[in-house]
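Shown here: the complex without one of its protein chains, the others still in place.
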Amino acid sequence: MRDFVAKTAIGGTEPKQDVVGTLTFQEREDVALASVSARPGQEEALKTKLHSVCGIAAPDAGQWKKGETSSLHWLGPDQYLCEEAYTGPLELARRMATELDGIASVTDQSDVFTRIDMTGPGAIDLLQRLTVLDVEQMQAGAFNRSAIHHVGCLLRCNEAGADFSVYAPRSYAISVHHALIEVAKAL
Amino acid sequence: MIINHPLLGPRDTSEFTYLGDASLINRPDWQSDTAAPEFHDYLYLRDNPAGTHRELWFHEQGDRSWLVVTRNTLTHEILATELARDVARKTGRGK
Amino acid sequence: MRYSALAIMRQVLNGHRGWTPAWRDPEPQSNYDFIVIGGGGHGLATAYYLASEHKAARVAVLEKGWIGGGNVGRNTTIIRANYMLDGNQPFYELSLKLWENLEQDLNYNAMVSQRGILNLCHTDAQRDAYRRRGNAMMFTGSGAELLDTEGVRAMYPYLNFDDARFPIKGGLLHRRGGTARHDGVAWGYARAADQRGVDIIQNCEVKGFRIENGKVLGVETTRGYIGAKKVGVAVAGSSGRVMAQAGMRLPIESHVLQAFVSEGLKPVLDGVITYGAGHFYVSQSDKGGLVFGGDIDGYNTYAQRGNLPVVEDVAEGGMSLMPMIGRARLLRMWGGVMDMSMDGSPFIDRTGIDGLFFNGGWCYGGFKATPASGFCFAHLMATERPHEVATAFRLDRFKTGRMIDEKGMGAQPNLH
Partner (left out) sequence: MTQNNRLQGGLIDRSKKLRFTFDGKSYEGYQGDTLASALMANDVRLVGRSFKYHRPRGVLASGSEEPNALVELRSGNRQEPNTRATTIELFDGLEATSQNRWPSLAFDALSINDRFSPFLTAGFYYKTFMWPKAFWEKLYEPMIRKAAGLGRLSQEADPDIYDKGYLHCDVLVIGAGPSGLIAALTAARSGARVILADEDSQMGGRLLADCNRFEGVSNADWVAQTLGELASMDNVRLLTRTTVFGAYDHGIHGALERVSDHLAVPEAGKPRQILWRIYSKQSVLCAGATERPIAFENNDRPGIMLAGAMRAYANRWAVTPGKRVAIFTNNDEGHRAAQDLIQAGVKVVAVIDPRGDAPRIAECELLAGAQVTDAQGRLGLKSITVQMADGQTRPIEVGGLGVSGGWNPNVQLTCHQRGRPQWFEPLAAFIPPAEMPTGMVAAGAAAGNLTSFGAIASGTNAALAALDGLGIKACPVDLPKGEDNAISIMPFWHVPGKGRAWLDFQNDVTVKDVKLAEQEGFRSVEHLKRYTTLGMATDQGKTANVGALAVMAEVTGKSIPETGTTIFRPPYTPVAMGAWAGRSVGKEFKPTRLTPSHQWAEEQGAVFVEVGPWLRAQWFPKAGETHWRESVDREVLAVRSGVGVCDVTTLGKIDVQGADAAVFLNKIYCNGFAKLPVGKTRYGLMLREDGIAMDDGTAARLAEDNFVVTTTTANAVGVYRHMEFVHQCLFPDMDVQMISTTDAWAQYAIAGPKSRELLQKIVDDNIDISNEGFPFMACGEVTIANGIPARLFRISFSGELAYELAVPTRYGDALIRHLMEVGKPMGITPYGTEALGVLRIEKGHATGNELNGTTSAHNLGMGRMVSTKKDSIGSTLSAREALSDPDGLSLVGIQPVNNTEIVLAGGHVFDENAQHLPENDLGYVTSAAYSPNLSSSIGLALVKRGAQRLGETVHIVSPVDDSNIKATLVSAHFVDPEGERLRA
């Protein structure tokens, strides 16, 4: 099989885990991402197709939806981010591309973002010091791009108040992770 | 300031990048006999109103939409926000 | 009355009863040879040089509010001639020469203080650009020195050299640059112009131009119609509004620039420093306040106030460069409306209308230009010919592609 060993953006050989006070931070290297953009005129067709392929309806603006094996996130007008378990380089994007041929443009994003899961009480206090989004009001299913310590990140709410995922651009991941940890220490 | 994004609702302007007068959508026809002066006026001259101003903002830290925001330059009150692509289509822009 | 230590002495003896108004408060006459619209620094300087250099007798300055109430009274008081491009640098060198003799010329202490301006660089490319600029300054005799890190450290040991995200690699030192007391400049020009017969008419807003067969005849104002042979407009942030009354669209947008001052502190900073890795520049006033600023807010506005993101951006730059100011407090912030031009450089030019002249597009650099702007505008209005150091400041330069773009940002005013 493949000779190369993959590195994670923060931990390197192992995904990074930190516990600060009541908060747990977990780097996730095991998810694959692919962006899906509807071709003009195919917007509805894409939604239908996505439903059958991913088993969930395409989310509305500012939302994400979780399915059995894959989840869908609203990235922009007629553009979604699909997430599944990582099986191998480009595999999700290639599979989606075949499925959505002629309907949408698919681009692999697995290594564009590094996902950091944040769980535990205090998540709100932490995020209030890092993002302008009204995190107190974020319900499970909320998904937005915004800035965290000057870096454009995706912020996903998995469970209101207690469980969030930050998707940081991979090259910035260490900086964003550092900001999360340092602020958590100050709570 | 807070821009009421047509799709995402109220978002802080720190997420956006400003370009300028929405008249930048009305790019002249390169084949017009007076293309040069038209492009000059298009690119360089401004109404620069003290009052209602239609302007382009890019949701850089957001959904990457270009918006046309109608804002009062005296009070900063925002009167309307639209997706720039819709505005462009309305003004007859296509391919 | 001539100002001097002796004059003060005399007034002390008679309980200061003898001081008279610094300038008259005349009723507008029915017509003038020259009308200058705008009682800011540039307008007052223009009127002064019309009277002093061109012996113009019948000159009026029309100000919609109180003189010196705009950007000349609301800036960070920096004077300098550290430009790069041929279209600019000789002009600013003339300005600097005029600054250097301003007090004696006006008999008013505008506190011109050449304490030196240091532009810091943080990359090799930035240093190369500073070398190019510094050399251009040398060719006009403005003076420039290229410092390395140690040279900077010797001047300002408390800057952040050791824990910096973008280390200081050196700087461009302009010793003749410095500061001046902004209000003093406006009042000094006003008083000197008044003494040479210029009518300074406050609370007189121009509501329109009277133009016949392409020639300007006078202006309609809130204090009635006033005729004039020639009218010059020098209204900075209001340029668009005023020139629209003459049916002109300009290559200008109005933006807000915020500026800040700290509480009074014992002197720690002798010169002016500009940070090269963030939006921050700073000096310390003779009263002890750190006077600092950064970038414009970046959206069109006529409101003389800004918003928080820019304040924070400026402070982040300041703290990164000078970690010792963490416990100094920001006392006051204010905003001025900037006439941002399409290439970041100004206009001193005729208009399509005979007898109507325009001066504007100074962006956030108008203060340092005040003397030369007035000098060259007066020259243009009096002689109908541009002054030799201001020939490039034409309104039609974008038609020919002769932009004067120091920053290389193109036709986007909020990036200049």
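Going in written order, the chains are labelled A, B and C, and every chain counts its residues from 1.
Simple rule for what comes next: a residue touches a chain if its C-beta (ideal position, glycine included) is under 8 Å from a C-beta of that chain, and two chains touch if they have at least 3 such contacts.
Note that the coordinates shown come from a computational prediction; the quantities given were computed from them, not determined experimentally.
Novice: Given the contact rule set out at the top, which of the displayed chains would the hidden chain touch in the full complex?
Specialist: A, B, C
Novice: Touching the absent chain in the whole complex: find that residue among C:Gln29, C:Thr123, C:Thr222 or C:Thr383.
Specialist: Touches the omitted chain: C:Thr123.
Novice: Decide which residue listed in C:Gly134, C:Gly218, C:Gly298 or C:Gly365 touches the omitted chain of the complex.
Specialist: Candidates C:Gly134, C:Gly218, C:Gly298 or C:Gly365; residue touching the omitted chain: C:Gly134.
Novice: Specify the residue from the set A:Gln109, A:Asn144 or A:Ser165 that touches the hidden chain.
Specialist: From the options A:Gln109, A:Asn144 or A:Ser165, the contact with the absent chain belongs to A:Gln109.
Novice: Taking the entire complex into account, which one of A:Ala45, A:Ala61, A:Val132 or A:Ala162 touches the absent chain?
Specialist: A:Val132
Novice: Mind listing the chain C residues that contact the chain we can't see here?
Specialist: 3-5, 7-9, 12, 16, 19-23, 25, 65-66, 68-69, 73, 86, 89-90, 103-104, 107-115, 122-123, 125, 127-136, 138-140, 144-146, 158, 160, 163-167, 181, 183-184, 187-188, 262-268, 277-278, 284-289, 303-305, 307-308, 311-312, 314-320, 323-334, 399-403, 405, 407-411
Novice: In the full complex, which bits of chain B touch the chain not displayed? Write them out.
Specialist: These residues of chain B touch the chain that is not shown: 1-2, 12, 17, 19, 24-25, 27-28, 30-31, 35-36, 39-40, 43, 56, 58, 60, 64-66, 75-78, 83-85, 88-89, 93-95.
Novice: Kindly note down the residues of chain A that lie in touch with the hidden chain.
Specialist: Interface with the chain not displayed, on the chain A side: 1-9, 12, 29, 35, 37-40, 79, 89-90, 104-105, 107-113, 128-134, 136-137, 149-151, 169-172, 174-176, 178-179, 182-183, 185-186.
Basically, only the chains that are shown with their structure count from here on.
Novice: Quick one: chain A and chain B, Cα centre-to-centre, how many Å?
Specialist: The separation of the two C-alpha centroids amounts to 30 Å.
Novice: Indicate the whole-number Å distance between the mean C-alpha point of chain A and the mean C-alpha point of chain C.
Specialist: A distance of 49 Å separates the two centres.
Novice: Hey, what residues on chain B touch two or more of the other chains?
Specialist: Counting only residues that touch two or more other chains, chain B contributes 14.
Novice: Give the residues of chain A that touch two or more other chains, as numbers and ranges in rising order.
Specialist: Nothing qualifies.
Novice: Which positions of chain C touch chain B when the two form their complex?
Specialist: Chain C reaches chain B through residues 240-241, 244, 249-254, 298-303, 307, 309, 342, 398-399, 411-414.
Novice: Where on chain A does chain B make contact in their complex?
Specialist: That would be residues 61-62, 74-77, 79, 132, 144-147, 152 of chain A.
Novice: Mind pulling up the chain B residues that touch chain A in the complex?
Specialist: 7-9, 12, 14-15, 60-65, 83, 85
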